[in-house]
Every structure is written in C-alpha cells, then in structure tokens.
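Sharing a structure, written as structure tokens. Questions coming.
Shown here: the complex without one of its protein chains, the others still in place.
Going by the order they are written in, the chains are A, B and C; count residues from 1 in each one.
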Amino acid sequence: MIYLDYNATTPTDSRVVEAMLPYFHDISANPSSIHTAGHKAREALEGSRTALAELLKSRNDEIYFTSGGTEADNTAIKGTSFAQDKRKKIITSAIEHHAVLTTCEYMKKFGFRVVKVPVDHYGVVDLDFLEQEVDDNTLIVSIMHANNEVGTIEPLEKIGEIVHRHGVIFHTDAVQTVGKIPIDVRTSGIDMLSLSAHKFCGPKGIGALYVRKGVRFDPLSHGGHHEGGKRAGTENVPGIVGLGKACEIALDEMSAEEKRIRKLRDRLWQGISERIPELKLNGHPEKRLANTLNVSVKYVEGESMLLQLDARGIFASSGSACTSGSLEASHVLLAMGLPHDMAHGSLRFSCGRYNTERDIDKVIEVFPGIVEKLRVMSPLYRP
Amino acid sequence: MIYLDYNATTPTDSRVVEAMLPYFHDISANPSSIHTAGHKAREALEGSRTALAELLKSRNDEIYFTSGGTEADNTAIKGTSFAQDKRKKIITSAIEHHAVLTTCEYMKKFGFRVVKVPVDHYGVVDLDFLEQEVDDNTLIVSIMHANNEVGTIEPLEKIGEIVHRHGVIFHTDAVQTVGKIPIDVRTSGIDMLSLSAHKFCGPKGIGALYVRKGVRFDPLSHGGHHEGGKRAGTENVPGIVGLGKACEIALDEMSAEEKRIRKLRDRLWQGISERIPELKLNGHPEKRLANTLNVSVKYVEGESMLLQLDARGIFASSGSACTSGSLEASHVLLAMGLPHDMAHGSLRFSCGRYNTERDIDKVIEVFPGIVEKLRVMSPLYRP
Amino acid sequence: MQYSQKVMDHFMNPRNVGEIQNADGVGTCGNPVCGDLMTFYVKIEPRTDNLDMARITEIRFKTFGCGAAIAVASMASEMAKGKTLSEVVDLSRDDVADNLDGLPPVKMHCSNLGVQAIQEALKDYLTKMGRRDLASKIKGCSKEEH
Partner (left out) sequence: MQYSQKVMDHFMNPRNVGEIQNADGVGTCGNPVCGDLMTFYVKIEPRTDNLDMARITEIRFKTFGCGAAIAVASMASEMAKGKTLSEVVDLSRDDVADNLDGLPPVKMHCSNLGVQAIQEALKDYLTKMGRRDLASKIKGCSKEEH
C-alpha cells in the first residue's frame, strides 16, 4: 500500500503512540483532580503545552487544546464574534477549508457580513482587495497559512500588517503547516492560529488554538474551568501527550524531513509530467508546501483516476477528502480560475513521513497507463 | 494506589486500548477519503456507532460522535437554541454539571431565560415545580440522568412525560450513567442524551450525543460533512473505536459489575459509618448510582481529608473534580439543603472496575484515624 | 465512495467502450462543468414497418466522469444491446442502478445520464430517419439534472 494522502490525515508516528500509552491506564486520572494521580496527568498536559509553545514560539498560556483543527477554527471565529457586538464584518479567503468557510457563513445568522478575498491563479490571496476591505467594522480576518488542496503558502506577514492597521484580529488556519514548516507567532503578526495533530503524525481528535494574550473570545464549549476557562471538558490527556510528542519530533526533524519530502514530491512531478502530456500543476510553483502535488489531468475526471490508483494500492485524493464525497468541483481550484473540467480532473498527491522513493517510482510507473486508459474512454479526448 | 475517583474519570480498559491500537498507524486513513484505506477507517467508525446504538437502543443515525460529554451538552443546548427563534426559555436543574449549567447561563446572552428546578434533600428534582414551569415558550428541558457528585438518579420517565405534554425537547446528561446502568431511549422519553467514554473505561476525548430523529439542532462546530453534517472535524477514529469497545464491554458486563461494585460501595459505607460518628450520607439512599458514596464528615473540611488520604495512596474527591479547585462549596450539596460547613466537609468515594475488597478495607482501616486527627485540630469539634 | 462489486467490475472492465464510425445515432448527455459527460453511438437494425421494433445491434460509448458514470455507461450499453427501441425507451435509471447492485445516493444521477444519453442516440436516429414526431416523444437529456 502506498499512502499519498497525508494532507487528509497521517498515520500516527509509533513514537507518538508509545508516548501516549501510559496515559490510558497507568496515569489515567483527571488532571483537574487534586490528588497525586491527578497531578501526574496535569504534569503531562503541561509538558505538552510547553512542547507546542516551543514549536510556535508562543507562551504556554496562549495555547488552548481543542479536539482538532475544526474546533479551533470554530472557536476563533465564533468565539471572537460572540465576545463583542461592535464589529460586524468577517473577512476570509475564497480558498479556506470548510471549517472556516462554513463557520463564516453560519455567522451571517447572527448579523455578520462575510467577505471573501479572491486569489490569483496560484492561489495567493489578493492583498489589494484585502487592503480595501479591512475597515473599522471588521472584526476578524481569517486566512489560512497553506492551502490543503494545492499547498500554496499565503504571505502571513503582509496580511498581518494590513489587518493590524485597523485593529482587526488576524486568525490563520495553520492546520496544514504546523509541524511541516517553521512558524513564529511572535514575528508573523498572527493573533490566533489553528492546528490539528493528525496532520503531522500526531493522533486524531486533538488540536489547539493559539490566542495571543489579550485577544478576547468566548469559549465554544462551556462547562468546567479547564484551559483557563476557555475550553471546557475533561482533557484528552493521551491525545494531548501525543500532540506534544508530535511537536517534539517535528522540532527535531522538520527541516530534514522537509527536504527529503520535497525531493520525493519533485521526483513524482518530474516523472509523471515527462510521461503524460497535458498535465497542469495546480498551486504556486515555489511558495508551496513541500509535500503537496496537485495536478489537473486534461480530459479525465478525478475520481476515476483515484479508483484506478486505489485498485493498484495507491491512495491519493481528489481535491480534499471532504469534497471527494460531493459532486461539486473543488471551490479552491475554481477560485484559482481553473475551468470546471480541469477542476474535476484534479488529483492531489500529498507525501509524508513514511513515503519512500520506491513509492514514488511505483506511481510514476503505474499512473501514465491509468491516464491513457481513461483518456481513450473520454469523449473530450482527441489524440 | 487505591483509586476511588471513578466519577471524575476512569482508567481505560486494556481491552479498549487493545482495540484502538491498530487505528493509530495501520488503519489510519481519513474515514472521509474515498480510497480503500479510508473505507476501512469508515467501517470501524460505523461499527462503533452500531455498538453504541445497541447500548442505548437507538438507531445508528441518531448517534453523533463528539469530543466528550461537555461538547455533547453544549451541542444539545446551544444547537437546539440556535436552530429556532420562537421558544426562549430553557429549564434545567439546580444540580447539573457545569457543562450544562454554564452553557445555560451563556444562553442568556442570546435572549434566553433560564429556570433551575430545585431538588429535595436527596437531590431528586421537584416534579411539581417542573410541571408549573414547562410551557409553550419552553424550548428544552435539560435534566441529568444521575448526578456526578452524589449519584442520585432522576426520574427520567416522569420528567419526559411532563416535558412532552408541551412539545418541549427533553435532553438528559447521562454522562454518569451510560455504561453503568441500562438506558433505553425508546421508552424513556429522552430526545437528546449526552455521554462520555472516559466515564465507563473508554478513552478520554470522545463522547456522543444521541438525538431522536426529527429533533432539529445547529452544529456546534461547522465545517466538513462529517456526522451527517452535524459535527464537523476529522473523526477521532481510535477514540471512536475505543468508545465502541467500551460499549460492547458494558453490554456484556454491566449488570454483574453493578452488583459487584454496589457491594464494595456498601461495604465502605458500613465500615466507615460504624467507626466514625457524625457522618452524613449525601444522595438518595436507594435511587443512587451503585458506585457512588458521598459523605459529609462533620467538623472537618474536605480537602484536608483528601490530602491525608492521598498521602496514604488513596485517591478520592471532594465534590466534583472541577469544584475541587475552587473555594466554593459544591452547588449540588447546597441545592440539596446542606449547611455550608457540611458541604465543605464532603468527600466522594466513587468505585469502579478495578477496585477490590482489599481497596475498600484499606480505606476503612485508614480513614477513621484521619478524621480523628483532623477533628482534634478543628475548632468546631467538641468531643 | 463505497461502490458495489458490480460497479467496480464495470468500472475496471467497461464493456462496449469506443465509437462507431458510421453510427446510425449518436447521443450525448451531461456536461464537463458537472464532471460527467457521456456519448453513445448506436447501430440500428431498421424495421420500416414498425420503428418501435427496430433493434440496437451495436452500441459503443465514451465517458468523462466518475467511477459510477463509467460503470453506468457500461451497464446501460449492455442492457440496451439487442433491445428494441421501445424496450430501450422503457429503461429507467433504477433498472441500471439495480443491475449494478445499487449506487451511492449522490451518484444516482449518473444512472439517469446513461439511460438518457442512449435515448438521445435514438432520437438522433429517428430524426435522421425523418421521424421527428417519434423522436420528440423520447425524453433524452434532462436539463434539470445537468
């Protein structure tokens, strides 16, 4: 089996699982309990907070653990919206993940206006448009760090500059970048940042929201006094320990891994683009996640390629995992100006920790035949 | 170490951990992915849904996985509130968990009125009061199945009857009962039910909300199309598998375990009440969770007893885990009419799967001396 | 997408793929905007006395589309082959889906597409035969679906 769907989710690193195991049974008390067993759980929790703070270069008390990236995104947008009633405009981009887009849409119900910043052909947000839209009525600007479908990396510093000129909160969905590329919240102008452990070989069901000291937000879930009163619910200690371990590993290995994975990814692109005519690379040629290769294969639809690859034990994705179940072409590719048929004909290979050159070479060997077979079947194709 | 704090959280059963392990690495794809790896994860997910549905006697499509009991409670109350704008009254009880109470309080910000039904000395809700308060303006009645601090079990069927006479939604926080005592959502009149895996030897960070078919609610977190569009976020597959396994074990072992644990609990009460004068049992004498023993020890404060027990390797709780960190006496005990000093002098022993008679006998041996030592120190005590 | 064995078989080994050079009828339904496009080519054994009894002797298709679209086209082509015009017109999308042991709900529109594209080919044939009256009675592509 060749797994090339790391942007959808990653296997949990066995070192991470190892680190989690003691916290299921042996050290399994409630971190809020005042007895010694509770203290041990609390210590593990705070150890992970330190590891994550180190990765983001934040303070420990700026980290709130959540159940994943979606909850972090929802907390950022709904939490800041409900914590005030002056500013009624939310700005986001046209290529956000559904966790941001749908949440913004939902806020219309509460009287918020939502503006989506367009992107260019590479998926980079239009800074002039943003500049014109940010005003004193704007509460929050939510623009992702890197896009999950095409991997394009947005210019956070420049966005932060524009946003802060108007005292607006800058939130970034960094679910696809944390653990993959360096982030420094102190220098990047980010006020809030969402992340999810399962995107960098941590466990599923755990994530975090970074919130710069002083930024006000209502909790998404109310209840006990966990997480400084900002995220209620008995803490998922094994999950948090796993997230912490994933951060430690990322800190150690990120830069070497990034190089290794970029090589694999580029080898794949070279291999298939030499063998298959009329391929289009989607996303920014350079300012792009090192692991992401999104291509549009002319005359062929994405799902049929996925299924053919699947039959040969190769697992990729067409657009994002979420859009694969739907009929609509990826909103990201359409926003980047791709015609519908090219958007429908897109395929995402996303590499990661456990991929090898052999995996890549197998895809290079198999993929051209698949495309050929499907093109011959296509009424759009005239060889 | 003698752990008697099962109502705060439980160790994860090693059979549960065993069941989860393959889903960290080997079967670790995103259940939303359309490739074979995704299908396998999806199958595991749906298997757990079936196990939980069996435990609750619900349909599979009435189960929504959440990150725990708190998220389930928040989804039920906020979700139903935001899904409509006619009914503006929320009824709950005075002894709910903070996950319900604080959430109800929060809804005042959105124009909802909150009414708390009082309880009697045993912690049973006042049905006459409820009857008088439920009206055509009432949206939801949220009353817990069993109280976490004293274990008193509320009369769900009777509550359901009253509630449904007015077309009101009946939500119950069953976090302390699911997996411990039988529940049948078909016959109990429950419309929504919250549960949390870590309270019955499942993992932390996973829970569920049961929602009767036809009850409308907004998602708490928006995003992808997970969980029928009602709970966004990449599913915590290992957690869900763990929850499923915990349900299976509960189905098999619940009734025998309940008897065994009740014996332990009663042995503890007999042992300490024979040896220590002026103890008060808190909670209903019979209609009470089999594992819960809440006592008030006259003249002595709870935390100091906890610490003394802790020094001897015995882990209990004073009120709930959450209130232990605060200075206020338990709102549950006060609502039951206990004077403040008796509320401050309360201690909760909650037994569970890994307790033995030896554990209990050790507590019986050690506890009287602790009480005596602290009483001698107490200015309230005149022997 | 969880497809049945039957769907996967027809997807991996589609029957009757291709074109027919001198087809008696050609029909296309769908639209690349929606991600599905099907073209059917048919050869008809003429029956001058009763056109309804004319028979499809050969059928070929081309498809741009998802796994379901390809399987549907393949299955529909098999089902239509050798059938009379009146029999083919009676084929429903459910017949095709049933023969594939079902389709995921979001993919049901694909089975419609298969039936409709074949009908379009028949309309084309009838029109060429000068029987616009008969052709107009056949539904063909539906605009609402795509």
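Methods note: a residue touches a chain if its C-beta (ideal position, glycine included) is under 8 Å from a C-beta of that chain, and two chains touch if they have at least 3 such contacts.
Values in this document were obtained by computation on a predicted structure and should not be read as measured data.
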* Asked: Of the residues A:H39, A:K280, A:H340 or A:K362, which one touches the chain left out of the display?
  -> A:H39
* To do: Pick out which of B:G111, B:G214 or B:P379 touches the chain that's been left out of the picture.
  => B:P379
* To do: Tell me where the left-out chain touches subunit B, residue by residue.
  => 299-304, 307-308, 311, 324-327, 329, 340-341, 344, 376-380
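Keep in mind that, in the parts below, only the chains that are shown with their structure count from here on.
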* **Whole-Å separation of chain centres (CA-atom averages), subunit A against subunit C** => 41
* **Centre-to-centre distance between subunit B and subunit A (centres being mean Cα positions), rounded to whole Å** => 33
* Per-residue multi-chain contacts in subunit B, two or more chains -> 34
* Asked: Considering subunit C alone, which of its residues make contact with at least two other chains?
  -> 1
